[in-house]
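Of the protein chains in this complex, all but one are displayed in their positions.
As written, the chain order gives the labels A and B, with residue 1 at the start of each chain.
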Amino acid sequence: MTNSPNIAVPPPRPGLVRSLVGKKAIMAVTGVILFLFVVGHLAGNLKVFQGPEHFNAYAEGLRSVGAPFFARGQILWAVRLILLASLFLHIWAAIVVTRASWAARPVGYHGLTPTETTYAARTMRWGGVIIFLYVIYHLLDLTFGAANPSFVPGDVYHNLVASFQRWPVSAMYIVAVVVVGLHIDHGLWSAFQTLGLNRPPTFRWRRGVAGAIAALITAGYIAIPVAVLVGKLR
Amino acid sequence: MRLTLHVWRQSGPSDPGRFMRYDVTDVSPDMSFLEMLDVLNQQLLSRQESPIAFDHDCREGICGACGMVINGRPHGPRHATTTCQLHMRMFPDGAELWLEPWRAQAFPVVKDLVVDRSAFDRLIAAGGFITARTGSAPEANNTLVPKRDADLAMDAAACIGCGACVAACPNASAMLFVAAKVSHLGLLPQGQPERGARVVHMVDQMDAEGFGACTNHGECMAACPKEISIDFIARLNRDYLKATLAPKPSVKEFTGAA
Partner (left out) sequence: MELRSRAPEGPLAEKWEHHRSAIKLVSPTNKLKHHIIVVGSGLAGASAAASLAELGYTVSCFCFQDSPRRAHSIAAQGGINAAKNYQNDGDSVHRLFYDTIKGGDFRSREANVYRLAETSAQIIDQCTAQGVPFAREYGGLLANRSFGGVQVARTFYARGQTGQQLLLGAYQALERQVGAGKVTMHPRAEMLDLVVVDGRARGIVVRDLVTGAVASHVGDAVVLATGGYSNVYYLSTNAKGCNVTAIWRAHRRGAAFANPCFTQIHPTCIPQTGPHQSKLTLMSESLRNDGRIWVPKKKGDARPPQQIPEAERDYYLERLYPSYGNLVPRDVASRRAKDVCDEGRGVGPGGYGVYLDFADAIARLGRHVIAERYGNLFEMYERITAENPFDVPMRIYPAPHYTMGGLWVDYNLMTTVDGLYAIGEANFSDHGANRLGASALMQGLADGYFILPYTIGDYLAQAKLGKLGTDHTAFKQVEREVSERVDRLLTARGRRTPDAFHRELGRLMWDKCGMSRTAKGLEEARKKIVELRDEFARDVYVGGRGEDFNQTLEHAGRVADFFELAELMCRDALDREESCGCHFREEFQTPEGEAKRDDARFSYVAAWEYAGAGKAPVLHKEALAFEAVHLTQRSYA
């Protein structure tokens, strides 16, 4: 009886997809990828303040990156595929993890007093759902134009302004972006914890940094609809 | 002082259970919380009513037997204090208290405030040990352990297995308990050979027992009477990813981890 007698029969699937801890890791990695997109996307979107030409050029640029080696849109599609895959994995993991946690407490408390957790942490799930629905609308609005009254293919600047000039749309965008901000606030720090990158005593400032980043991103995104509403962009 | 208690009464796993109201008078602030319940139980008995069942043994905050959710806080309002070490001076006169058992799929209710925590034992059996056959140990001082490591290991080893972390976790996850054991043993040189296999086995067992997934709320740490830090959860995740993504041969053969 030299080595551990408690050896389980070698489990079928690799730990990463088998266990909840593994799924959380998948969620963290895909989450970070999505996060990077959100950052990059913001950087691009802010070009809108440089006026129609620049902005449309940038949108056009997105499609023609890699030319002449790649055909038009190839790289963009590659990126889109990565994003789609990440989003899919992210949501899949989210759903499995969430259902496991719900099943883990069939009888609820009369009341459980939160002490350490944050609003952001508690809204990850529904926040995620909101983000998802938002993205769908958002694609119909500015990518495919289906939800956009005066959609002009190619004139991204016009589409954007047209959309945001209707205040309910802007309001909805702003709300969505705040939700994304919250999601990133907890998500970013949480991802570090999940990936085991948090080492004491740093996790305190990691939390702060995550919050700051989330705030900046949210502010950046909000700036655009606001600018349209106050007429700075037209 | 006088108190109003709403106590969860449940005759067994099959009984749905309900809150019952009790008014307790002449409570001394020097009483421990459990002594207050003792007094109530004596009164119930003398009225030939069935006393409230709750687990307890050492009443010194070390055996981990006691524990109930008091007004939404496992082990009650006082930080780093087990229910048995909680004293009535912590509560205002006339306070109204809701007492509930730990609530988790993996901790079925035995009776009233008593739950079955044997899942924790099975977690340890799954790998929460160092294999050291009796009599085969080398001279203790042959292996030096830096004080820092020994102290950190001790921080993790201080866990009393009370289950408050699970009770407090919005996901009913056992991450803190498992992380504490994985860290305690993983921080010591003696724990290295089984380090990878240990974490993989314990994580599998944790899922098998039906605990939820940790989404880093940190409530467990706040409720833990021994102030076990969620830093250890990061450590568990780190060890787990190492063991599954880049397993040492030993881990491979023990766990078939990928």
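For this structure, a couple of remarks:
Just so we're on the same page, a residue touches a chain if its C-beta (ideal position, glycine included) is under 8 Å from a C-beta of that chain, and two chains touch if they have at least 3 such contacts.
Just so you know, these numbers come straight off a predicted model, no measurement behind them.
Per the touch definition above, the residue from B:Met1, B:Met31, B:Ala95 or B:Leu245 contacting the chain not shown is B:Met31. Set against the missing chain, the residues B:Ala95, B:Ala125, B:Ala208 or B:Leu245 yield one that touches it, B:Ala125. Within the entire complex, the positions of chain B that touch the omitted partner chain are 12, 28, 30-32, 34-36, 38-39, 42, 45-46, 48, 50-51, 53, 55-65, 78, 80-81, 85, 87, 89, 110-111, 114, 116-118, 120-122, 124-126, 128-141, 143-147, 150-151, 153-154, 157-158, 160-161, 184-185, 188, 190-191.
Just so it is clear, only the chains that are shown with their structure count from here on.
With centres taken as mean Cα positions, chain B sits 35 Å from chain A.
Taken together, the chain B residues at the contact with chain A in this complex read 6, 17, 19, 69, 71-73, 98, 100, 103-106, 125-127, 131, 133, 168, 170-173, 194, 197, 200-201, 203-204, 206-207, 210-219, 221-223, 229-231, 233-241, 243-245, 254-258. Within the complex, the chain A residues that touch chain B are 1-4, 6-8, 10-16, 18-25, 97, 100-117, 121-122, 124, 186, 189-190, 192-200, 203.
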